[in-house]
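The complex appears here without one of its protein chains, the remainder shown in place.
Per-chain numbering from 1; labels A and B assigned in written order.
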Amino acid sequence: MPVELWLYFILTVMIVGSIACLEIKNILSSIITIGIVGLALSLAFLFLGAPDLALVQFVFEILCVIILIRAFAKRSVKLTALKRDIPETVIAVVILAGIFVLSIFALKELPSFGKPIVSVAERYLTKAGMETGSQNIVTSIILNYRVYDTLGELTVLFTAILGSMTILRKIGRKKRDAK
Amino acid sequence: MQNKYADEGMSLIVKTITRFTVWLIFLYGLYIFIHGHLSPGGGFAGGVIIALSYVHLTLAYGKNFVSERINRSAMHNLEALSAIFYILIGLIGLYIAENFLQNFLGKGTLYHIISAGYIPILNLVICVKVGMGLYLVFYYLASYQVKKTGVN
Partner (left out) sequence: MILYLMCFFLFLVGLYGAITKRDLIKIILAIGIMGYSVNLFLILIAYRSGALAPILEKGLEFSMVDPLPQALVLTSIVIELGITALLAALAIRIYEKYDTLDITKIRRLKG
């Protein structure tokens, strides 16, 4: 079975899963459905020749689902039960359909599936083993050729983690000292 | 193992199984980041797997049991120290080699476990940082008590 057929199947599962995730009324089912979408994405990465990404996506998806369940579903937070606003939804669907039709013209210009655009990769593929000594070329890119990129990424991650800790802190430090 | 938080967390079966599986998950995380330059994986995946082993312990035993045994301020310190270490490696590269964050160790032989210069060290730093940070976020999100303030 060629790769394309597998990818059609996986993408169909992802689209149906995301629509279900947005329309289900129960919060626990909604979070579990987005977990299924993420695991399907991990499978797609495996078919596209990216086992690094498949591993990372799999592991991060599990942690994401656990965090969301502990944050919302355990606390008996209720989803807001509202009547659907019909004109608003119709306008949104019409505009998004217009964007989809326009995107056909844009995506037609791309080369067809299976022919990569980027040509800088040839250097990485032929010389990375000799220049960095690393067998895994993806690791040699993120930690040797583009190590500034990883430094910036760690800064962003540090800031996000620090921000969520600051938001969730119970008593401000100044108030606790004053007591 | 007698403890005063015996009725928190999950059932006895889950706790007994957890005692066997948590080390396996931790070892798998170590394996993933040590072999980051040879096989798929690396610091990010290894760090999250190590964080998941702590999460596993927390979910099975309850957060009071875990917070007595795990030093959380040491985790904060480790997370911040690993960020400093990353910069320090860059400065050593600036001192020994020419540029900031340039490889200053020998490349070794390809396909061996001790090779690729400073990539395994950076993997270790990233692994500690990601693992500790994400576990701390999970802990604070899970242990946050919503109190009703009564507005609205």
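Operating definition for what follows: a contact is a pair of C-beta atoms (placed from the backbone, for glycine too) under 8 Å apart; a residue touches a chain by one contact, two chains touch by 3 or more.
Since the model is a prediction, treat every value here as computed from it, not as a measurement.
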Chain not shown, its touching partners among those shown: A, B
Absent-chain contact - pick from B:78, B:92, B:121 or B:141: B:141
Touch list for chain B against the chain that is not drawn: 39-40, 44, 110-111, 130, 134, 137, 140-141, 144, 146-149, 151-152
Residues belonging to chain A that touch the chain removed from view: 3-4, 7-8, 11-12, 14-15, 18-19, 21-22, 27, 30-31, 34, 37-38, 41, 44-45, 48-53, 56-57, 60, 63-64, 67-68, 71-72, 75, 77, 79-80, 82, 85, 88-89, 92-93, 96, 99-100, 103-104, 107-108, 110, 112-118, 120-121, 124-125, 128-129, 135-138, 141-142, 146, 149-150, 153, 156-157, 160-161, 163-164, 167-168
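As a working rule, only the chains that are shown with their structure count from here on.
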Residue ranges of chain A touching chain B (in the complex, touch as defined): 51-52, 54-56, 59-60, 62-63, 66-67, 70-71, 74-75, 129-130, 132-136, 138-140, 142-144, 147-148, 150-151, 154, 157-158, 161, 164-165, 168, 170
Contact footprint of chain A on chain B as seen in their complex: 32, 36-42, 44-45, 48-49, 51-52, 55, 59, 79, 83, 86, 90, 101, 103, 107-111, 115-119, 122-123, 126, 129-130, 133-134, 136-138, 140-142, 144, 146
